[in-house]
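Only a single protein chain was left out; the remaining protein chains are all shown in position.
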Amino acid sequence: MDTPLLSINGLTKAYPGVVANDSVSFDIGESEIHALLGENGAGKSTLVKMIYGLVQPDNGTMTMRGAGYTPSKPSEARQSGVAMVFQHFSLFDALDVAENVALGMETPPPMRDLARQIREVSETYGLPLDPSRTVGTLSAGERQRVEIIRCLLQDPKLLIMDEPTSVLTPQEVDILFETLRKLKAEGTSILYISHKLEEIRALCDHATILRLGKNVGTCTPSETTAREMAEMMVGSSFAAPQAQNKVLGNVLLSVKGLSQPAPGSFGTPLREIGFDLRAGEVLGIGGVAGNGQDELLAALSGERLSETGMVRLKGSDVSRMGPNARREAGLLSGPEERLGHAAAPDMSLIENGVLTASRRMGLLSNGFISWGKSRAFAEDVIERFDVRTPGPHVAARALSGGNLQKFVVGREIVQTPDVLVVNQPTWGVDAAAAAFIRQSLLDLAAQGSAVLVISQDLDELMEVSDRFGALNEGRLSSIRPVTELDIEQIGLMMGGAHDMEVAHVDG
Amino acid sequence: MDFGSINPALLIASIMISATPILLAAIGEMVVEKAGVLNLGVEGMMITGAVVGFAVAVTLTSPGFGFVAAAFAGAALSLVFALLTQFLLSNQVATGLGLTLAGLGLSSLIGKPYEGMKSPPMPKLDIPVLSDLPIVGRMLFSHDAMVYVSLLLVVAVWAFLKYTRAGLILRAVGESHDSAHALGYKVIPIRIAAILFGGACAGMGGAYLSLVRVPQWTEGMTAGAGWIALAIVVFASWRAGRVAVGAYLFGGVTVLQLNLQAAGANVPVSLLSASPYIITILVLVIISARGVHGAPASLGRSFHATH
Partner (left out) sequence: MIRLEKRPEPSRLWTATTPLLAVALTMIVGGLLFAVLGADPFEAIRTIFWDPLFHPQFAAYSRPQLLVKAGPLILIAIGLSIGFKAGIWNIGAEGQYIIGAVCGAGVGLAFYPSENVLIFPLMIVAGALGGWAWAMIPAVLKTKFGTNEILVSLMLVYVAQNVLIAMSTGLLRNPEGMGFPGSRNFKQWDAVHNAEIVANTGMHWGVVAAFIAVIAAYVLMSRHIQGFNIRLSGEAPRAARFAGVSPARIVFLCLGLAGALAGMAGLFEVTGPAGQLTDKFNAGYGFTAIIVAFLGRLHPVGILLAGLLMALTYIGGELAQLMLGLPGAAIQLFQGMLLFFLLATDVFTNYRLRFGAGAAA
């Protein structure tokens, strides 16, 4: 190979208490799609931030086409031809597409010219987008297009993409890959960050694998199996959850014709959702982010009430009951957002235990909290779910994502629910904790509870679910046993093809 | 009751005078809020501007210098707010309240020697031709320069936010400081600049009260004008043009109730005096019942870069 486009030599970055990158080196060639692979917390984000000039390395050098490259801020990186598509945090909902694009450019042309350029680029690369739309009204896939077009308008030499497919349906992923291959053919290099192995095998020329801040290996993905890459990523093998032989019991949760208006201007309405959930069963609900997952959880947890008859628990109508009444009746839930929704960040684990368990675990007498019992409950959860914490008095925000997630899921499971509803139970959690949580959900079902798992991680759903359905724009697809499904069908379900087959629907 | 004593031309003219201090403070606060910062210290900055402006104008017998000094005083006070909220990440609501309480104390301390004095007169602008027009000339075109400065400021803020890149960046910072930071914009310096601008505007608004509207210094003379300016920003849905409309409507209410009092209308004086505040509440209710639109999404949230 000739001089690489970007050569990274011994980059090191330490934060108090953690070395995010420990002398990482690798090269990105011209016209190459290079994967950066690693678990959450492996140091991918920090590395990318250094390349994009958001963070300065403590040690090490970068060279671009042989010349020194030391961006001290993103605008310098952009001037050098480095552009970045972010996973989160780089769009402005209240501004329109053209304004959003202008904010990401060094010297944007006047707005009228810019609108024209946006249309041109969006046509060339098959990414339709109206420059005058307000970004807040766009779908996740369209929002990503804004970011991509913002980058393409600057003729980047290197395009960084941070977990771009987490918000896309399988079909949208195909379109994105087309675009990326086209860019590569035109001479642009791409640094592609992901932890999805199959994607990387399908798309990337080379892969660099990070673990705990270190470069633990490079490989050619098309010649390496997903399993080999996974082992490099994780470092050791971990127990995959085991599905038990299922004996399904009575219907515990029955949802019929559940409809709700959107909770706010950027929310999703629920439309005619219906399903039955039986004792011992795990029902997985997939879908691209923002298609009604949060709203469905709120409707089931009781945070938003629905109309009479829509939600029945063990035969009795709980539609008009609030969260506490539903908990007392046996319906517990765990929302997606750990900090701020499932748990109060600045409150201790003891207090966060009281948050959902006060009534079911008898922590109150005449409205007064028994702190002794509350402490015992929190300690019980900590012990049974292997939550790593100095003690129950520690604030929730002091725990790592995985440990806090184990606590909030464990908090519900310890209360022995009849029905447990969880949304994104392993989002942003390290692999070991994720496996632990999935196994706990399976164990709970094996003990005769009914479990509803809402998730955007298809692999996870395939692993834990007995049956699968998908949310699309607030509608639930037909529900089918996972053994009958392949990735093609799942994609269609997520994309909203509801009427493909109705034969298997029982709700 | 004698409504005949109310002269429409004078009425309009006095509405403009009555609206100007609130307009100045409100347009400044709007820029601050557009950058995502809620500064509840407008009242404190206004009254500090009022006293400093008055003191300097009396000492130098120049209202012009008074306004300049008031702008600096307001900005200086807002700098305290900026340091606390932007660097020390203090709660914006509490800090703004503190600014108001401290400003009230500071102003009465500075103002003691100036009580009872009269400010030097503010020259009226004589606009050729326009000022000489019958009725309209007296109504709209024979005011002091600050009335027009405030209106020009509204236009300038509107154009700045809508057409300039700096304005776009300011709005972006107010919408999502995380996104703006990710794109490499300096959130904190931008916010501090906006806070200082807001402080300077509030200071000038206060000085307009003590130098033109009243015109003398009395303790606590802003009497909630700063809070009304805050309410007007909400009323205006964070749009410059509507801030002007709001300020003039409010000026209208104030002048009208004063005129009714003077005309001996058959309404309790207390009710008339309270009417601007009651109407402000009603307007806030109507606006919020329709759903508040246009509030910057990061308004009032502290920004701390995590890397």
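Going by the order they are written in, the chains are A and B; count residues from 1 in each one.
What we mean here is this: a contact is a pair of C-beta atoms (placed from the backbone, for glycine too) under 8 Å apart; a residue touches a chain by one contact, two chains touch by 3 or more.
Predicted model, so just to flag it, every value in this text is computed and none were measured.
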item: Chains on display which the left-out chain touches in the complete complex; value: A, B
item: Per the touch definition above, residue among B:T95, B:S142, B:S210 or B:T254 touching the missing chain; value: B:T95
item: Per the touch definition above, residue among A:M111, A:I175 or A:A344 touching the missing chain; value: A:A344
item: Per the touch definition above, residue among A:G141, A:G302, A:G330 or A:G402 touching the missing chain; value: A:G302
item: On subunit A, residues whose C-beta touches the chain left out of the figure; value: 16, 55-56, 72, 301-303, 322-325, 327, 335, 337, 339-347, 351, 354-356, 358, 364, 367-369, 371, 394-395, 397-398
item: Where the unshown chain meets subunit B, residue by residue; value: 40, 80, 83-84, 88-91, 93-95, 97-98, 101-109, 112, 219, 223-224, 227-228, 230-231, 234, 268-271, 273-274, 277-278, 280-281, 284-285, 288-289, 291-292, 304, 306
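FYI, only the chains that are shown with their structure count from here on.
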item: Complex interface listing, subunit A residues touching subunit B; value: 15, 46, 49, 53-55, 73-75, 78, 86, 88-95, 99, 102-104, 108
item: Complex contacts: residues of subunit B adjacent to subunit A; value: 165, 168-169, 171-172, 175-176, 178-185, 294, 296-297, 307
